[in-house]
Structures are given as C-alpha cells and as structure tokens.
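As you look at this complex, bear in mind that one protein chain is not there, while each of the others sits in place.
A, B, C and D label the chains in the order they appear, each numbered from 1.
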Amino acid sequence: MEYIIISTGFALMLLGLWGILSQKNLIKIILGFTIFNTGINIVMVSIGYVRGKAAPILDVIKPSEAASKIVDPIPQALVLTAIVIGLGVTALMLVYVLKLHREKNSLDINSFKDLKW
Amino acid sequence: MIKKILIIGVLAVVGLIFFDLFNAYQGNESLSKTANYYAENGASQVGAANLVTAIVVTYRGLDTLGEVTILFLTAAIISFILKFREEDFMPNRSVRVTSELLDSAAQVIVPVIFMVGVYIFMNGHLTPGGGFQGGAVIASGVLLMIMANPNFGVSHKVIAVVESISGIAFVLIGVLGIVLAGGFLDNTLLPLGKLGDLFSAGVIPVIYTFVGLKVGAELSNIIGTISHVQNEKN
Amino acid sequence: MDYSITKFLWTLLGLFIVTNWGMLMSSTMRRIGARVSGRIGIPWYQPWVDLVKLYSLRTQLTHGTMFYIGPVFRLMGGVGMFLFLPMVFGNPIWSNYSFSGDLVLILYFQFFGMLGMALGAGEGGQPYSAIGISRGLSQFTTIEVPMTLAVISIAIQYHTLSISEIVAAQQGGITTWTLWTNPLATAAAMLSLLGAFGHSPFNLVKAPNEIPIGPPTEFHGTFLGVLRTNSAILHVAEAALFMNLFFGGATSWFELIIKTFLIYFWSVFVGTVFPRFRIEQSVRWFLKVPTIIGILAIIIFL
Amino acid sequence: MVGPIYIIAVALGIAFFMGLFGKSLKNLSEWAMLAGLGFMTYVSGQWLLEFMSNNRAVETIFTAGFKPPYSINLQMGSIEAFFTFIINVVGFLGAMYLFKDLKKTGPNAMMVYLVFIMSLNVVVMTRDMFNLFVFLEVGSIATAGLILLTKSGEALQAGMKYLIATGIISGVLLIGIIFAYYFSGSLNIDDLLAANMGASKTTVIAVFLIYVSIILELKPFPANGWGIDVYTAANPGIGALVSAATASAGFYVLYKLLPLGGAEWLNYIAVIGGITFVGSNLMGTKQDRPNRLLGYSSIGQIGLLMMILGLSDILGEKMMIIAFGILISHYAAKAGLFWLSGLIQAKDIKGWAALRKSPFLLFLFGTFVFALIGFPPFPSFFGKWELITTLAANGQWAWMVTILAGSFIEGIYLFRWLGYAIKLDHEDLPDFKIEWNKIFPIWIMAIVLYAVGVYVTPMVEGGMFINYLPLMFVLFLFAIDFLPVYIKNTISIGGIIWYMFHIYPVLEGDLLRLIFAGIFLVGGVLTLMAGYSKKGTRKGFYPMAMMMFAGLIGIIEASTLIEFFFSWELMTAGSYFLIIRGKRSMPHGYSYMLFSIGGAYAILFGFALAFASNFDTSLAALGSINLLPTLAYTLLAVGFMTKTASLGLHIWLPGAHGEAESDVSPMVSAILLKAGVFGLMILFLYMDRTSVGATNLLYVLGWVGALTTLMGNMSAAFQEDAKRLLAYSSVAQLGYILFAISIMSQLGWLAGFTYTINHFMFKAILFLVVGGIVAKLGTHYMYEMGGMIKKMPFSFIAVLVSIIVIGGIPPLSGFAGKWLFYNAVIEKGWYFQGAIIFFAGIIAFLYLFKLIHSIFLGQLKDNHRNIKEISAWILVPSYILIIGIMIFSAFPQYILQPIGDMLAPYFSTETLVWEGTKATTSLGYWDGTTIMIVVATAFLLLLAWLLALSSKTKKIEQFNIVFAAERPFRPETTHVSYNIYAGYKKALGFLITPLVTAFWESMSNLVLEFANWLRRIYGGSMQNYAIHVVLFIVVFYLIALGGL
Partner (left out) sequence: MNKHKFEDLDVDKFLAPENQKRSVIAPDGSIVEVDPLKDYFCQDRPEVLKPKNGPVEKFLNWARAESLWVLGFGTGCGSIEIPPLVTPRFDMYRYGVQMRPTPRQSNVFIISGYLSVKTLKRAIRSYEQMPSPKYIIALGSCTINGGMYWDSYNTINRLDHYMPVDVYIAGCMPRPEALLAGFGKLKELIKAGKAEKANEYAENFDWYKANQKKIIKDWNMPDYNW
C-alpha cells in the first residue's frame, strides 16, 4: 500500500517537474509547481505511515497505548506547514504572473528574456 | 526538440534519484524515536488529543510561527505589489455580471461556512483540523462572497486589524511562555485540562484561534487584493 | 701610476709621432689609391698643408657651445684612445697611461669621440649631419658585434683583458701571433675593422654627394682641422690596437709603423675594390659573415 | 542579557503591529522598523561582545518548554553571534539606505524587510532541520517581495525566475529533509549530524538532496542565472542585502551542515566552490552592468567561501580565520559597492565615472575594490595569505592555482571598473544626489574593512610584526589633503627624512638593505622636491606616494614573509594610484595592475611553498624550500620580474612610465623598479643555488635578461615619444641588472649593484628633466621639440651627463658597470648572452643620440622660441644626483669595495681586489680615479688648444646652414628626428616585432571570448534556468552517487 502511495508521490513530482521544465504557459508552469508540491506532500505523508496503524488522534486510542497504535504524526505536522508554504509561494507566483502579463500582455515564458548575460 | 529530449533525459535521471529514494524506503514497522516520544508523552505534556496539533503548535511551534509569517508575508507582498499601480486600473473596472443563483446561495451558505471554519480551528486540538484549515475555510467563504458579489469590497482596515492583533497575540503568547513558563511558546501557560475537552491542551486552542483568525484574514486579504485587479480592462 | 711631468712629456712626444705618422699614412694611402686608378695623387705633404690652411682660415662660425666643444670631444676620443693604449711593447715610456684601464676601457673610449661628433654636428642644426650620424650609429652597433665576439674570444684564449699581457703572450716569433693561434677571432675583428675605418663599402656615413660629407658638413676651419688631426691619431691608434691584439704588438716604433701601415692598408685595399653599401645592407652584412665567424671563434673554446 | 529569542519576537511583533498603525500613524512605521532592526542588532551585538570578552559556553534556546530533539531549539554561540550581528548590521544600515524607497512603498514593504532580516537570524540560529527549511522559505519569499521594490519589468522577471528556481530547490530540500528524518528518526540537526547518514549507501541519498539544495541556494555556477538576474534587477539596496546578508547566512548553513555527510562530500563542495569562483569571475570579465557585475563577483566570492568550507579538513583550525577574513571583506565590500551602485544608478560601468565628482566616494570605491582583491590592510589579504600558505603546507597545488586564477580574473574586471571610475573620459557624467542616509552606511562598511583588517593582523602568524607606523602617516596625509602642495610636500619630505634617521640604526651593518633603503628614501626626497614646482592642492598625490614609499621601506624592513608580502602589495597599490594620475595613463595603469596582481600571486605561491617547507615565517625560509623548490624559485622570480618588467612581462611599463606625471615617472622608474631588483636579490641570496633547478633557473634568467636588454634598447631606438623612450630604456637597464645578478658571482653582483645605483641616479635625472621639458613643451613627441640647448642649458648638461653614464662611456660611472660586466661574463663563461648584452649596450647609443639630439639639438621650433628653462625645483634634485654620479665616478672604490666585501661571504671566491683606487680581477684592471684625472686633464688641454686657435668665432643663427645652395624652409622640416633610424629598422626591425604584446593580447582575447561564449548559458529564459537547476542536481547526483 504505502509503496503505491509513495510511488504516486514520486510520479506526481516528476509530472510536476515536466510541467515546470517544458510548458510555455506561465499558468501551466504554476500548475506544474502545484503538482510537484502535491507529490512532495504525498511522499512526506507516506513516509510517516506505519503499517496497520491509525491516525494520531487520541480520541479512541488511549494515550498509554498510543505508541503502538498510531502512525507517525510528525510528517503530517510537517506536511501541514509545507502546504501552507506552498500556498504562499503559489499565491506569490500568481501575482507575479498577473503583473508579468500586464507588462507584456503575454503568458509565454519565452517572452520574458530581457535580462540576460 | 533537442530541448525536449534533454528535459526527458534530465527527468529520467531525476527518476533515478527517486528510484534511489524509493529503494531506500522500506515502510515503517514502528514509530521513529521522536514520534515514539510524542506518542508516549504528547498527551500528558500537551494535553491535546490531536497529536498532530500538539506537534504543530507546541513542539514545533516555531515552525508554525514561521508558517504564519509566510502567509503574512505573502499577503503583505501581494498587497504592495498590486497596489503600486492601483491608480492605473481602478477607475476602469468593469464589473462582471453575477448569477442570481450564486448570489442567493451565497447569502445562505456563507455564515455556515464561517461557522464551520470557526469550529475547525476551535477544535483543532481535538479533531483533525486546526487554525490553518479553519482559516482556509473562512477565506473560502470570503471567496464565495466575492464571487457572488463582485463589488464586495474586503475591508482592508478590518482585515489588517484582525491580522495584526492575532499575530501580535501569537507572539505575545510565545513571549509569555518565556516569562511565565519553560520557554518561548510554552504550552503550559494555561492549565492542560482534561484530554479531549474543548478547554484543554493549554494555550493550543487560544493560539489556534488566533492562527485561524489570522490565516482567514490573510487569505481573505490575498483574495480580496487579487480580485481588485480581476476585472481589469485589458 | 706615474703622474710625473716626464711621463707627460714623453706621452706628448708619442702623440706627436703618432699624429704625423697618421697624416703621412693617410697621404700615402691616397697616393696608393691614385696609382691604382692611374693617377699620381696628392703630394705626400698635402695633409699638413691642408691642416695649416684649415687652422688659418679667417672666418670662424659657430652655432653654439656644443658646436664648439663637439670637436674637442672628438679629438679627446682619439687622444684618449692613444693615451690608454700601450704603443710599444716592453717600454714603459711608450705605454702611456694604459695602467689605468684595460681593453674594455679602449673599446668604450671610442664612444667618447663619437658622442662629441654627434653633439657638435647636432647643434649645427644641419639635417645632413643628423642623417649621417644616424647612419654612423646604426652601422657602428653592428660593427661592434664581431669585434666584441673577437675580444671575448681573445679574453678566453689568453684569460686576460690587459693589452700588455695579450701582447706579452704573443711574443716569441711570428707563429705565436693571435693571427695564427686564433685565426677566427682575427678574421672577425679584421672584418669589423673595415667598418671602423669607414672606407668603402662602409662609407655611407660620409656619402659626400648625397649628404654633403655627413656629420661634419657644417664644420670648417679650426673645427675641421681638429677633426682631421683626430682622424690621423685615431687611425694609428686603432691600427695599433689591432696590432697589439692580433699581430704580436710592436717592440719598436719601426715595427709599429710597419704593422699599422699594413693593417690600415687592409681597409684601403678593400675600399678600392668594393662599391658602397646601403646602410641596411651593411647592417645585415656585419651580422652575417663576421658575426658567424666571431661565434665560431668562441665556440672553439667551449 | 537579552535572549536571542527576542530577535524573533520583537521583529515579528513589530511587523504584525504595523498593520495596526493605519493612515494616521503611518509615519511611525519606518521608525518602528529601524527601532526593531536596531534592537536586533543590539541583541546580537551584545552576545557577540559577550562571547568575545568572556569565554562562555554556547547558549541554547529551547522553545515550547521541551528539550530537543523533541522541540525546536536555537543556538547562540560565538559564530552564530557573529553571523547574526553582521546580518543585523547590514540589515539596519540597509534599512537606513532604503529609507525613502521603503517609505514610498509603505508599511507592507517594511514588514517584509523586517521579517526578512529576522528569518536570516533564525536560519543562522536554528538547530532544527525543518525549521531551517521554513525560515529559508520565509527568506526566499521575502526576497521575492523585496525585489519588487524596484518597479520595473526586469525586476518582475527576475523575481519570477527567483521564485521558480527556489521553488524547485525547496522541493528538493523538503524531500531530503523528510528522508533524513526517515533514516534518522529526528529532525534535530545535531541528531542528523550524528546519524552518519553518509556512511550507508541507502541513506546517503538524503544527504545528497540536502547538500545539493543548500548549495543551490548559494547559487553555484552555472546553475545561477536566476540569482544573477536578481542582483541585476533588484534595487541595489536589496542586492546588498542578498549579497551580504543572505549569502552569509547561506554560507553559515552550509557550515552548520558540513558534518552531515562526512569527509568525502567536502571534495564535492570544494570543487563546486572552485568552479563557481573561477566561472563566475570569468563571466564578470565581459560584463558592463554594474549590478550584474557585482552579482557575478558576489557569487564568485561565495564560491570561494564554499571552496574554503570544502577544504576545511585540510585547512584545519586555520579555516576560521581564513573564512572570517574573506567573508568579512566580501560582506562589507559588496554591501558598500551595491550601495554605491544605487547612488550612481548607472546602467553601464562606464557611468561610474560620475563618481569622480565626489573624491570621498571614489576613495570608498577604491577601498572596496582593493578589499575584494585582497590587498592589505584588508582582512581578505590575511585570509588569502593564510589560505594559500595552509594549502601549500598540505600540498594542495591545484587548489592554490584555482584560487589564484579566480582572484586574478576578478582583478581583471574590478580594476577595469575602478579605472573607468577614476579616469574614463565621459561626455556627460550622470548627476547623482548625495543623501546622507545613503552615504553613512557605505562609510561604515569602509571603516569596518579597515578596522577589521587591523584587528585581524596579529591573529595571522607573523602578522604581529607588521609595521603600521608608515600607514598612519599615509592616513595623516589623507586628513590634510586639502592643504596646498608646498605644505604637504614639506611634510612628506620631512616624514621621509625622519624615517631615514629612524631606520638607519636598524639597518646599520646590513649593507644590502642600506643601499636599497638609500635608493628608496633619498630617491624619495629628491623626486618629491620636484613636487614644489606644482601648484594647487594635488589631491590624492601625497597619500598615495607615501603609501608607495611605505611599501618600499616595508620591503626593506621585512623580516618575515608576510611582512614582505604585505609591503609589496601596499607598494603596488600606491604606485598604481600614482601611475594612473597621468592624463592618458589609465590603460597602462590597468595592465600594470594586472601584471602586478599576477606577479603578486606568483610571489604568494612561492612564499607559501617556502613557508610550508618548514613552517618558518621568516624571510630566511626562502633558503630552505624543499617543496617543489624549482617551481617556487621560478614563481618568485617571475613575480619579482613583473616589477622589473623583464621580457614577456614588460608590456605595461612603457605606457605606465611614459604617460605618468612628470615627477611620478622618476619615482616609479628610478625607484619603484628597484623593489623588484631587491626581491630578486633577496631570492637569489637565500635560495639554494647549487640545486639543479636553481642553476637552470639562473641560466634561463640570464638569457631573459640579455634578451630584455636587447629588446628594450632596440624598442627605445624606434620610439618617437620621449618618455616612452626612457621607459624602454628602463626595461633594458633592468634587463642588465637581471642578467648581472643571474651570473651569481661577486663580479656579476657588483655589476648589478653598479647598474642599480647608476640607473637610480641617471633615470631619476632623465625622467625629471625630460618630464619637465615634456610638460613645458606640451608634447611627448621628440620630433616636435628641438634646439632646446639654447633655452635650457642646465637641462642639457643634466641629460648629457646621464647619457654618458647610460652609454658606459669612460670616465663616468657607467663604465664601471660595463667593465665589471665584461669581467663577470668572461669569468662566468656566458659568452653569447654577454655578446648580446654588449650588442644591446651599443644599440643604446641609438636612442641616446636620438633623445639628446631631438630635444636639445637640431632646430628650435616657432612655438618654442620664448620657452624658459624648466623649474629650478626639478633641476636642483637633478644636480644633486649629478654630484652623486661624479663622486661615484671619481671614487668608485668607496662604494664598490664595501659592497664587494659584503658579497664575499655569499660567493666562494673573492675575485675583485682593490689596491687603493685600482681594481683588479683575474682578467683585467681598472682605475676609475686615474681615468678621471687623465681624461679631465687631456680634455682641458685640448679645449684650451682649440680656444687658442679660434679665438674669434662668430655666432650664427639656426638657419645659417649649408643647404645645397638653398635655405631651410621651416624648422619643422629641417629637424631630423622622426624615424631617424629608418635604415636600421629596415634591417633589424623584425627583432622587435611585438610578439609579447600579441601574445598577451591573444591571451586576453581568448579569456574574454571564452567568457563571452560561456555566458550564453545565461540566455534569459527562466525555464532554462530551471533546467539548469535540475541539470545541476542531476549531474551532481551522477558524479557523487551515480558512479560517474
């Protein structure tokens, strides 16, 4: 199970990278980033998976037996942070694209080559 | 074309890296050392039923502060980026016509959404969820309002006040932790209470409330700012 | 180190002999040259007559101080060379002031006169003089290359730079002369000598009708007289230097006269046979044959 | 003590609070920001002070009331205190600098700024891996926002590029962190470091990912197009922050994580650093935009620092001081330069010529450039010294070469830039406002450089001996730079004379040093005397001249390698500034500087080898080099030969000396060149001359000297420019000296000393007088002069005496050199080299005649008819030197005999014997005094004879010459000077085909073209930059882990 999930994560990351590296439309590139980040998040979550264990919420599980009953909460906590960071970056990128579009009236990534050499 | 092949080649090697990672990944049979500590002591030390929340808000509280800061930063940046040529486009806004259906539904659903949001961050220490999730839900309500009524202006002033006060509160709680308890963002500022109660887990609910408010405000702020330029004439 | 008056007077006598012999030698050479072309040539006393006339001209013009002092420098070059050169071997009276410096001093004292000529002529503002000097200097740089190589070769051979010692080493018969013991160095030096005497083919410096007589164009009267006196001394001194270095020196004035005559004759002989070189031709020539001979003269000692 | 956590709390508190200010209190926000930054600076500064004064333990800050690894902890140790302090200082100063820009953009920008600085603090302090990630992201996002303080399309594009690249990098870092967690079960950095993940084949991948992303954050070449664009487009104030603060923080992160993977990763880091250092600087050579250039330079410097980290296992405990020195120089200089750039706002480095309007800013600019290159007394000098010596001690030749090559390339563009600022002819200099809030931070950075430089001096081995006293004098002259010339001149001369008395007892008994000290100091006084002829204030001249003399005397006084090198560099810097004062001397000053830097690096390499041989810092270490001794000797010789301008390294000299000011030329020619001679003498005396390497080296140097002389004299003969002629003559004279001391015998060295002393005297006279004439006549070209003997008789006599000495004509002292030469050459057996030398010596007559004829003789020109004699202030020192020449000529034994005695112990046989005035060798003899007497007597008699014979002479005018029955037309057409040796040129001109110039030109073209070709990778496409990043990861992976 966890192998499938982690593979999915890696696959999504590759997919996202492909989008980032090959797409010409800036929005699509941002989508690539989102996919890339999602892939990372999936990988992170699956890292914390412990076979056959439950979510780390101690409503049913007694605190005393928690150690043997729950999956690793840390990656989940990290993912939470990572998602928020991803959100921030994506928002910023979108605003950038907005401004870039206004600058050249184009979303083609190759029309922004003013700075070189 | 050559470039495509190059990219494919590069990605193939990236795949190789991932394959290495995949190989290294053997699944888990048990918790790691740190996780084990949290599982064993989390409930007693923090008093939050949701261990993830316990980690997010206390053990790794500084991360959360950073997280909040990132959202705060993003909102601030976006507002100053988009403001700097405001005069260019503000007068020429052409307002999109909204649908009756959306408008009516919004009026019904938005309060519910807000309530759900508040619920999520209030109960962050007990159930899945928390300040960020709750804040995001609140922001989605704002988004709905904007979509339903394009002329709906998010009051920057209100948002700024909410944002600032909740941010300052977060920091102050953290500092109080140094003064009154064991360190920055120490949870035991307030009594831990009984595991599973709403008023338990020390300052977690308080922090999450402020985080929820702050995140909600910041996301709304971002959405609102972007919506300003949404209908800009080309 | 003899600074006495007697030494001084003996040296003056030597200088007198050398000057007169130089003039006689030059008129003789011109007579020989005339005979070659079927003429009689100048009377043997012509140089003295010319000198008297030059010293007695009524008009003396000068362009400035250096124009005046230049000829003195020039004469000093010749006189100095005589002063520092031992003339007759084995006789301290005729060794002049050679105790104050060796071969190197002689080699570098030549420049004293050249410098004077250059400055004097330059002050005249005469363009032909400057051209002549530039040619002279150009040619001179390369003349000195085989000469230097020959001097180095001799210094290696005798392991001394002292002229007296070089002469001493050559005593004992004609076969001990450097001419036989070190023929390559002698050859290089004798070829270089052709340039030093400035006869054809190396007389573009004075090219009489192209740049009227070159450096001394403006000089006349006393100044020219001084220059002529100098050339008389210089020719003998230079020939005497070569005599000392390559031809066993002289043990008497008679031997000196014979040998210097023959050495001088060598350049006149070549001069009557060959036409004039252009400056770049002579520069190249000196860096070819004589230089290679000079290098060989050193290589045989390596 | 205020806890470091308050840095975060206060920064965030103020940032969050700003939202509450509203419109009415808006003006408060900038002060709040400054207060916050001030507080942060105070906290970190207070900790730094604490760690410096007390030897206290590292302070750990726990959060959430739990102990690590279960909660995040921060750490405040001495290093963290240092880094946070420098970050906060530049943050505070940067805020001052950006005050108006921030205010214009509003409180939001200030919040971002504040949070940005705070995040860097946390990045430095944190000991939790994920927390590090979070705050790196905070920093990235803040940077992406701050880029847009400049509201331009370029900034937008740069920001987007930055976001895309950092997006990928942070993803990689995140994966690395999570796997590191997976392998070790902890996120605490100390735990991760202890986990030894590098050891296992499976876990090493996490190490790789973390390293590669941290390295990528440091913008390694060539995957750094995004970073450079940020430097280019962002507000220079932000560029300063990114360059100084972010880079410092990133560097520290790498340092923090260094033990993560184990020793084998260090090599990769070092290699990447090395490639970045060289590559990035190479790019800079073709760059014209100031900010972009600074970007390249920044990245290069970070590459160097990365390399130092990578070499940390080799450098050992020295790494700290090295990294400190280089980092602090980079930090302060780069911040200062970016800020300057913001002031000037030029799009092209040529626009920096505007800086000339404010000498103080120009001074700052020079300070920063020299600090970056590693000149004393800046910290980078000591850093580089320690770096190179330590590397040498460990036999890391390749790294030494890399570092020196990279530094050299950096010098290429920095000095070109500095040159533009100082000298470039620019039509309309852009105006710029001087705002105090912008100037103040720049000043602080410059002061930091000087202060830290002096502060670290004693920390370096042997550094405590460095004498700062002369530098204080330089500083004093800077302070009184506004006074008129005669006052400063008097003070300078007084200073030198005082130093003479000061130094004499120190050097007494050491004749070698005494002679050179005499040349430097007496020469200094005499050449400075000519300065009285100048009017006005002559801004900047005296400090620089004194700096040069300070360096020169420092070389003499030096007893350790570092002292020597310190002074050497000081002298180079001073002389550079002197040389470029000339009207058209900039290109030549530039090539002088490049050759000097190259030479200095060669010397540094050699010194490092000497030091590493037996860890001896004293100069005597040169005597026992056992590490690659031949290479060391060669490098040292080459290094010194850049100053003596030997064949192949001479191309800077003719222009530099020819175009310098009239009293600078004698300083640099007669005096400065002797520094190289002194260096060579020291080297030859110390080195093991019996070794095969040294023998071969000396043999080669002999040939080089001979050919230098030939080339120099022949080039001089074909010059039309009077000062260039003299400059080429200097090249040739130095060739003689090189040849003479390469002979390595008592006679050879005596000849060398004779030439040294003579060259000092006659070249000073010639450059003073000819320089004065050139200035008076307003032309460099000799064919435009002529007939000056009538107007300037005293100058003529001075020049005449000098050329008699140069020509080696008896009876003056030049002949002593020639005579010694003949003896030495024949004794040594270097016949052919000797023949070339003598040939060259006669060629000297060509240019000597040309010089004196063209200037003084021949035809006086129309426009020079009313010219008067040159200033007495030039003639007086010249005549003092003439007296010196006369004394040396008449009584050579008083000088040469002691020198011979001094040299005797160094050489096995004493070959020169003195009996009274007569010197005898195994070959010949020479009596200078007698020759003088004989010649003088004979000359006077002959003169009297001529005077008696022609008492009535008539003085005639210049056109009264025979002219083929015509009359001359104009003086210009009658003066024979131009191309006077045409025939000679036709025959032998091929010998001076400028092959060396062509060689260096093609070399520089090669470098520039290569850089031009290479920089095409920076095509401007953000996607390509992303590909570069991924490609970098991929290649690194394949090499490090893929077994490639």
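By definition in this document, contacts are C-beta pairs under 8 Å (C-beta built on N, C-alpha and C of every residue); 3 or more make two chains touch, one makes a residue touch a chain.
The structure displayed is predicted, hence computed values, not measured ones.
**Q** Counting the whole assembly, list the visible chains that the omitted chain makes contact with.
**A** Result for the missing chain's touching partners among shown chains: C, D.
**Q** Of the residues D:Ser152, D:Asn394, D:Ser871 or D:Asn960, which one touches the chain left out of the display?
**A** In the full complex, the listed residue that touches the missing chain is D:Asn960.
**Q** Considering the complete complex, identify which of C:Gly80, C:Pro146, C:Gly221 or C:Gly249 is in touch with the unshown chain.
**A** Reading the full complex, the residue touching the unseen chain is C:Gly221.
**Q** Can you work out which residue in D:Asn863, D:Thr909 or D:Asn979 touches the chain that's missing from view?
**A** D:Asn863
**Q** Which listed residue, C:Pro86, C:Pro212 or C:Gly294, touches the chain dropped from view?
**A** Of these options, the touching residue for the absent chain is C:Pro212.
**Q** Residues of chain C in contact with the chain that isn't shown?
**A** Looking at chain C, the ones touching the missing chain are residues 30, 34, 37-43, 46, 49-50, 52-53, 56-61, 208-209, 212-213, 216-221, 224.
**Q** Could you pull out which residues of chain D are in touch with the chain that's been left out?
**A** 776-779, 862-867, 954-960, 962, 965-971
Convention: only the chains that are shown with their structure count from here on.
**Q** Please state whether B-D or A-D has more C-beta contact pairs across its interface.
**A** Counting C-beta pairs in contact for B-D and A-D gives the edge to B-D.
**Q** Based only on mean CA positions, could you tell me how far chain C sits from chain D in angstrom?
**A** Spacing between the chain centres: roughly 54 Å.
**Q** If I count partner chains per residue in chain B, which residues reach a count of at least 2?
**A** Each of 7, 10-11, 14, 21, 25, 32, 34-35, 38, 60, 63, 66-67, 70, 73-74, 77, 81 in chain B touches at least two other chains.
**Q** Using the touch definition from the top, which residues of chain C touch two or more other chains?
**A** Touching at least two other chains: none.
**Q** Sort out for me which residues of chain D touch chain A in the complex.
**A** Of all residues in chain D, those touching chain A are 130, 134, 137, 141, 144-145, 153-154, 156-161, 163-164, 167-168, 170-171, 174-175, 177-179, 181-182, 187, 229, 232-233, 286-287, 1015-1016, 1018-1023, 1026-1027, 1030.
**Q** Please output the residues of chain A touching chain B within their complex, sorted ascending.
**A** 2-3, 6-7, 10, 13-14, 17-18, 21-22, 43, 47-51, 55-59, 63, 66-68, 70-74, 76-78, 80-81, 83-85, 87-89, 91-92, 94-96, 98-99, 102, 105
**Q** So in the complex, which bits of chain B are touching chain A?
**A** It comes out as residues 4, 7, 10-11, 14-15, 18, 21-22, 25, 27-32, 34-36, 38-40, 42-44, 49-52, 54-56, 60, 63-64, 66-67, 70-71, 73-74, 77-78, 81-82, 126-128, 130, 132, 195-196, 215, 222, 226, 229, 232, 234.
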